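Omission of a single protein chain aside, the complex is shown with its protein chains in their original locations.
Here is chain A:
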Amino acid sequence: MSSIALQARPAKASPLDALQRWLPKLVLAPSMLIVLVGFYAYIGWTFLLSFTNSRFMPSYKWAGLQQYERLWDNDRWWVASQNLLVFGGMFIAISLLIGVVLAVLLDQRIRREGLIRTIYLYPMALSMIVTGTAWQWLLNPGLGLDKLLRDWGWEGFRFDWLVDPDRVIYCLVIAAVWQASGFVMALFLAGLRSVDQSIIRAAQVDGASLPTIYLRIVLPSLRPVFFSALMILAHIAIKSFDLVAAMTAGGPGYSSDLPAMFMYAHTFTRGQMGLGAASAMLMLGAVMAIIVPYLYSELRNKRHV
């Protein structure tokens, strides 16, 4: 740092000093404006729209809770919400499971660990649209996995979940897990590396087996990582739009719809702006129900440290 040339100047009160004092606020002002308008005023605006009967164009005629009532009665919205529970629940559970297992296995002084890690994580760099396109082809009934396994001698093999209204949601789960489980692995591996090795060695000396050490000592100490991963995966699940758009476009029918897809379809292609706004507000509510307690506990913990 000694190479930095800083001229010593006597402190004196001048307009320049006043400017210096205001500079930080001035510099931050545009961003504050952007955040207040682009985030919070816009949320308020959408909230307002959800109480109107706006269709193709915004109208500001008060319609009360009409749009929320329509959502409640809307079968497609219920399908989308239930799908989110199924998709989100399975996606989060399976990604966590695979991620933890791979991280623990990879933590056993594996040669070429770097290369293996790179392979597990690369799907995270891809767009969900690319992932969706790839998996749509892999799961193609007739030409995809279906044909591959029959060509390999499994004569009776059928795999047509992609066009099966009851099972199409699992196809989305498969693709999403493929994309995100490597990321969970990376999070946990970083966590495992920060665990005090002497504790593990002490437990080994005491005769504890490796699985016991991980299940009883190491993994419980990674609770914060677990919650972080949970937050991020839940967040990905609620926002999932690209994957559905690319893989199934919500079909067959609307059997693989998710709230994000419902909102887009009603707001921008079906001229149901008010209904779309109401669905967006419910999505925000779902995210807040998960995030606010998390942020609150995070910030509180930090204050205690």
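Convention: contacts are C-beta pairs under 8 Å (C-beta built on N, C-alpha and C of every residue); 3 or more make two chains touch, one makes a residue touch a chain; residues count from 1.
The working rule: contacts and distances are computed from a predicted model.
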item	value
Complex member absent from the view - protein name from UniProt, among "Cytochrome bc1 complex Rieske iron-sulfur subunit", "Quinol oxidase polypeptide II", "Acyl carrier protein" or "Carbohydrate ABC transporter permease"	"Carbohydrate ABC transporter permease"
Contact residue for the chain not shown (choose from A:71, A:171 or A:186)	A:186
Touching residues on chain A - with respect to the absent chain	1, 4-11, 20, 23-25, 27-28, 30-32, 34-36, 38-43, 45-46, 49, 58, 98, 101-102, 105-106, 108-111, 116, 118-131, 133-138, 140, 143-145, 147-148, 151, 178, 182-183, 186-187, 190-191, 225, 228-229, 231-232, 235, 238-239, 241-242, 245-246, 249, 259-260, 263-264, 267-268, 273, 276-277, 279-281, 283-284, 287, 291, 295, 298-299, 302
